[in-house]
Structure formats: C-alpha cells, structure tokens
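Everything below concerns the one structure shown next.
Of the protein chains in this complex, one is absent; all others appear in place.
For chain A:
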Amino acid sequence: MGGKRYSNLAGYTFLFPAIIAIVAFILTPIAYAFFLMFFQVDMLSGERTFVGLGNFTEIFSDPKFWAAFENTFKYVIVVVPIQTTIAMVLAALLNSKVKFNRAFLTIMFIPTLTSSSAMTLIFMWLFNNNGLVVNLIDSLFGVKMQFLTNPDLALTVIMAMNIFSTVPHFMIVFLAGLQDIPQNLYEAAAIDGANKVKQFFNVTVPQLMPISFYVITMGLIGCFQIFDQAFIISDGTGGPQNSTLTFTLYIYQLAFTSNDMGRATALAFILGLIIFAVTAIVNKTLKADEVNG
C-alpha cells in the first residue's frame, strides 16, 4: 500500500514542473476565457458587465462572422485533402528506390523550415501585379490576373502557400510510417499480381491509416487556426471584402481593434467547439484505431 502511494508521489513529483506550466498557461486561461465570454469586457480598464449569452447572439447576427465561417471552411475543405494527398504520394515516391532521395528530402523540407511570415512575403512578391506569376500568366495567355486584390483569388494564394509549406512536414511523418510497413505485404501482393499502383492503394494507403488520421487531424487543426498568412497578406484587415477574414483573424480584430474581449473569447470558444466536432467526426469515419488490429 505504502509503496504504491510513494511511487505515485514520485510520479507526480516528476510531473510537477509540467503540471505547473499546464495549469498556469493552459488551464487557467481556458477557465478565464470561459468566464469572460459571458461579459462585455473593456480590455484596457478591465471593466466587466455581465451580458449572459449576448456575445453569442451578436456573433451569430454578424455578417463578418459568417464571412469568416465560410472562408475558414472553404480553406479547410480545399487545403486538408490536397496537402494530405500530396504528402502521401511524395512520401511513397521518396520511399521507393529513387536515387538521391536523401537530397530530395532535404530540399523538399526547406519550405517547412521557412517562417510563415517570410513565406508570405515571398508569395506576395510572386503574386503581386508586377510579380513573377502574374507576368508569366500575362505573357503566356495574355490575361492580367490580380491575385492580391481580387477577393476570389486572394484566399487561393493563401491556400497555395499553406499547402506548399505544410506538405514537407506531413511527408516526413508519412515517410516514417511507410518504413514501418512490413516488406512481406508487398511481396505477397506482388505474387498475387498487383502492380505498383495497386500495391499503393491496397497496401500502402490502408497500412498508413493511423498516420493519415494523425496528419488529417493536425492539418484540420492547423487550417482552422490559420492566422499569420491572412494577417500579413491583408495587413490585418481581412480584405479585400472580407475574403481573407478567417476565424482567428476575426478573433484578433475583435480583441484588439474593437477592444471587445468578451466577444473575442466567445468566438474562440465557438472555434474550439467546431474543431472538436470536426475532429470527432473524422475519428469516427476513419476508425484509426481499428486498422492493423
């Protein structure tokens, strides 16, 4: 009995520094945010007035919220499948016996190492009206595309940028997963007459399911929280015409431009719920834990 208590104590002692950090920097802010979302808060003076669910009714009647909702969902629906697919295909290619695959790996990993703000500036340089991409399209097709000021295209630039910069990281994750797949599965498939493409779809993809689940979940969370690219490309306004306004950018605007911390925390709570729900749905549909059983 006593021995068990002591080893528990030892365990908690080892956890102690981490617990302090988690309580101070994660749990307390969450609890405080939960409290604040029922108030109208003036951040500067710290004055609070209780408004009940008023913040939520205001958010749902706000066209900017729905614009952010639409943009963020569009973003997630486009980016997550594409980045997962590209990452998986690239990993499979690198895992086959290509020459210089280490060199390719190193080069392809560079976008992930670049900070997202530097990446955004590079993309703005490529996509501005006098930039490389625009001039290239102009000289090839004679069309002047305006990527940064056209609301239909501004979000696309951010999507492309995010895919470009997150694919390498997920590719590495897939690559690690690929190396765990037993070679005899491929041999058996080859004996049964499956070619490389069939092997990929019938052995690689199912075997990678737990990894895919991880990649999709992290991708979803990352995409729902997209902030820096949208902030830099629009100078924090979410323009043109709210086309780059994402959830997190709107939370930021509410907190710091409108000085309305209550509404900002309420929106953060809604975003948390959405991410939670979507992840739960993905978990149910992919049944990640049942593969390899």
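Basically, contacts are C-beta pairs under 8 Å (C-beta built on N, C-alpha and C of every residue); 3 or more make two chains touch, one makes a residue touch a chain; residues count from 1.
By definition in this document, contacts and distances are computed from a predicted model.
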Per UniProt record, missing subunit out of "3-oxoadipate CoA-transferase", "Multiple sugar transport system substrate-binding protein", "NADH-quinone oxidoreductase subunit H" or "Potassium/proton antiporter regulatory subunit (CPA2 family)" is "Multiple sugar transport system substrate-binding protein"
Any idea which of A:Ala68, A:Leu148, A:Val215 or A:Ala230 touches the chain not displayed? A:Leu148
Touch criterion as defined above, residue of A:Pro17, A:Gly52 or A:Gly142 at the omitted chain: A:Pro17
Specify the residue from the set A:Leu44, A:Leu113 or A:Val143 that touches the hidden chain. A:Leu44
For chain A, which residues reach the chain that was dropped from this view? 3, 6-7, 9-10, 13-14, 16-17, 20, 42-47, 58, 61-64, 124-125, 128-131, 146, 148-151, 235, 237-242, 253, 256-261, 263
